[in-house]
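Our next item is chain A:
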Amino acid sequence: MFYRKHLRCAALTAALLMPLTFIGNAAAEDGTLVVAYGAQPPSFDPHVTTLSQANTIARNIFETLVTLDADLNIQPGLAQSWVVSEDGRKYRFTLRHGVKFHDGQPLTPNDVVASLQRWGSSSLPGKNLFHEAKWSAEGSDIVTLDLPSPRFDVLVSLAPGITQSAVIMPASVIAAAGEKPVTQLIGTGPFRLIDWQADRMMELERYNDYTSFGGKQSGTAGDRTPTYSNLRIEFVKDEATRSLGLSTGEYDIANQLPFDSAAELQKDDTLRVDSYPGGMTNLGFNYNKPGVFEKKEARQAVDIGIERQAILTAAAVDPRFFRLNNHLMMRYQKQWPTDVGETEFNPNDTEAAKKLLQASGYKGQPLVLITTRDYADMYNAAIVLQQQLQGLGLNVKLESYDWSTYVKTRADKNAWDLVVNGGSPKPDPTQLIFLKRDFPGVPHDAALEDMVAKFQHADTIAKALDLYRQLETWNQNYVPSVRIGETDYVFGMSKRVEGLQVQDDLILWTVHLKD
Partner candidate 1 sequence: MTGPLTIENLSVSFAGGAIEAVRGVSFELRKGEILALVGESGSGKSLTARSIIKLFPEGATVDGRIVLTGEDVLSVPQADLERLRGKSAAMVFQEPSIALNPVFTIGWQIAEGLRAHGMHDRGACRARAIELLRDVGIPDPETRVDYYPHQLSGGQKQRVVIAMALALRPAVIIADEPTTALDVTVQAGILDLLRRCRDELGSSILIITHNLGVVADLADRVAVMYQGRIVEEAASDVLFASPKADYTRRLLAAVPRLGQSVAKDNGCRERGRLVLEADNLEITYPGRWGHTAVPAVKGVSFDIAAGEVLGLVGESGSGKSTIGRAVVGLSPVTGGAMRLFGEDLRRARGKNLRELRRRTGFVFQDPASSFNRFMTVFDCIAEPLRVHRAFPSADALRRRVVELLDQVHLPREMATRYPGELSGGQRQRVGLARALALNPAFIVADEPTSALDVSIQAKVLEIFTTLQKELGFAALFISHDLAVVEEISHRVGVLRHGELQELGSTREVMTAPRHDYTRLLINSVPVPDPVIQAEKRRSAITSQSADSGLV
Partner candidate 2 sequence: MLSYTLQRLGALVPVLLVVSLVIFSLALLAPGDPARIILGPEALEVDVVKLQDIMGLNDPFWIRYLRWISGVVQGDLGVSYFSNRSVAAAIQSHFIPTAQLAVLAISYALAISIPLGTLAARWRDSFFDHAIAGFTLIGLTFPSFVLSLILVIALSVWLHWLPVAGYRDPFGSPLVGLRYLILPTLSLGTIYASVLTRTVRASVLDVLKSEYLDAARSRGVKENRLLFAHALRNAGLPIITMIGLSFASLLAGAVVTESIFNIPGIGSLLVTAIERRDYPMLQGVVLFLTCIYLGLNVIVDLVYGLIDPRVRLSGKGVQ
């Protein structure tokens, strides 16, 4: 009987395949830390891309002149030591001896100069502080920096940040890339890239010729030599897959988990779930397009009318993962004072808001709120915001785009009225993207520009703090954008992972693997 034969074949195949299922999940390889991240950033060149994850993944490979310890104090990095001139305009860095790039070339002052010149001319923080700076090499281990005017935060800017760190690459790589982003990832860091399958995974190996910064490991400072031999970063686009893979032991660490799965994963006692500050959520107005939000009353109406708790719950689910914050800087950036106005500002005064709106002369003109689905928290916040604004009497239509279209649309002056911006933390307030004059929709206010200009020349932290207070006051009066709060990134790890520290993102070389 022919068809019985078929069935028998099928049964046989099934029987042969069964053992495959019982091999056990051998994902946890000895000495390899497997970390699941979201989609691969389009570029890993921190000088060029403003994407924070590109920067924080790249810091496993690239290093900076100075570092920040856990208390955010400046510590040595590739620069073993440095001297600052009296007037604060001249810095002289002495490079660490014996540092070699992953391709075997020794680190020279020329590499540093080439890197930092490039960083100074293409990155936002670089252009902010160093566009008129002059870098030069001296001898075999000295790099000098000449500034036109002194600044209080030169060293902080050169330390690893959440975006666009001032990383050092070989001068040859920079020359090869020209003005395009670099695609060869060669640094001096604790890990060396040995296999990179685009959009799938990066296989990194402990760099055997690594020159330690010495001292106790703390934050990104101190001894960074990893205790394990291999680091595999897997780019797992689907967030559900990331959390499922963590729970089955496929990944040791999964970063940026969906907020909803945190509670579920926490029930599993072989896993630990934690979070670190991610970014701020703001509602931005389009100052480039004439409309109702030119009127301060309208902006204030939105500011006092919305209910922030609901918005943040929609964005980040659990109060552990979000905080109200009406200030410009993130709450964890303790160096910036929070004594102007309330931090947890959330009056939710609908009546007053409606009155203000009436005063602004709003007559129900249609307004467009743009958002993108590629960032779930921003997107969810936008949906709730749209409903709340509708409730205040604003005729708001939500338009959601894919990421490419979203950035393009945002750059189009006339395409939108409102936007939910997720701002990443910055070392100083003038670098905040929603205050950047050139950023789409940002107000052009003389008072703001005056303060920013003064900030550029703040040579002491005291002056900077004073200016910050003025900026805060202006911010709360002018309402250039509506501050909503800040949200976290959730990550999870297996019990095998110990000692993981966080600064802006996970510091992967701090991990000890327990077996």
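Annotations for the structure displayed:
Note that a contact is a pair of C-beta atoms (placed from the backbone, for glycine too) under 8 Å apart; a residue touches a chain by one contact, two chains touch by 3 or more; residues count from 1.
Here is how the candidates were picked: all candidates are chains of the complex that A comes from, given by their letters.
None of the values given here were measured: they were computed from a predicted structure.
Touch, as defined above, links chain A to just one of 1 or 2 in this complex, and that is 2.
Residues 1-3, 6-7, 9-10, 13, 17, 20-23, 25-27, 39, 41-43, 48-51, 54, 122, 124, 163, 178-181, 183-184, 197-200, 234, 236-238, 240-241, 244-245, 247-248, 250, 401-409, 411, 422-424, 433, 436, 438-440 of chain A are the ones touching candidate 2 in the complex.
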